[in-house]
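Removed: one protein chain of the complex. Kept in place: all other protein chains.
What follows is chain A.
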Amino acid sequence: MPVFDLATTELRALNQALHALDKSGANEDFEVTNPRGSHAVAVGIDAPVNVTIDGSVGYYCAGMNEQATITVKGNAGPGVAENMMSGKVVIKGDASQYAGATAHGGLLVIEGNASSRCGISMKGVDIVVKGNIGHMSAFMAQSGNLVVLGDAGDALGDSLYEARLFVRGTVKSLGADCEKKEMRAEHIELLTKLLADAGITDVKPEEFTRYGSARTLYNFSVDNFDAY
């Protein structure tokens, strides 16, 4: 198994090795040690590979990920899994602001808390946060699912499009055009699958409340002027 010790190896050597992997075949697992808060660790992978990072990372870890499964055994700085296309990213600790921003696909699991702007402008990714999320999360979120086992901060889902938000705890406040919605059978089914994918077995989908777009701000209307 290739091991990259970032205390002695340049970050670029790691990322170049990850970019050189076989896109369609099997790849050996990678281990990254001593990340010490480095930025852009394991960014831009497009291959089925498991990457384990032993420690905390800085900005933009696992950005633009396709296919890879990346596990961070620590905390992640701002912009983790930003613009992910597919694959799976697991953060064992907390994630800083704008986790999963603009991500198109794949699954992002944050086992601790996520801070502000989690899932901002998400475009199809599934995000599961075991702890709480900060303010302005899912701002302008377009599609995908955000599942929060804890509480959500202020202005959840402001100017939301078609993303689905499921919160088990309290929501401090909803953003403009975001509203509470009924949990139908299809949502229970979806949530059951998302929780299973995230490895969560001790929480029932019925404990969540669904939030989504009221769809009143899609097109400009002068009556909504104050909400823009």
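We take it that a contact is a pair of C-beta atoms (placed from the backbone, for glycine too) under 8 Å apart; a residue touches a chain by one contact, two chains touch by 3 or more; residues count from 1.
Convention: contacts and distances are computed from a predicted model.
Considering only "Glutamine amidotransferase", "Spore germination protein (Amino acid permease)", "Transketolase-like pyrimidine-binding domain-containing protein" or "Multicomponent Na+:H+ antiporter subunit C", the record for the omitted chain gives "Glutamine amidotransferase", by its UniProt protein name. When the missing chain is restored to the complex, the residue among A:N27, A:N83, A:Q97 or A:S213 that touches it is A:Q97.
When the full complex is taken into account, the listed residue touching the unshown chain is A:S56, out of A:N27, A:S56, A:T69 or A:S121.
Among A:N27, A:T52 or A:N75, only A:N75 touches the chain that is left out of the view.
Checked against the hidden chain, the listed residues A:G119, A:G134 or A:G175 yield one contact partner: A:G134. From the set A:T102, A:S115 or A:S137, the residue in touch with the chain omitted from the display is A:S115, counting the whole complex. Residues 36-38, 56, 58-59, 75, 77-78, 93-94, 96-97, 115-116, 134-135 of chain A touch the missing chain (whole complex, contact as defined above).
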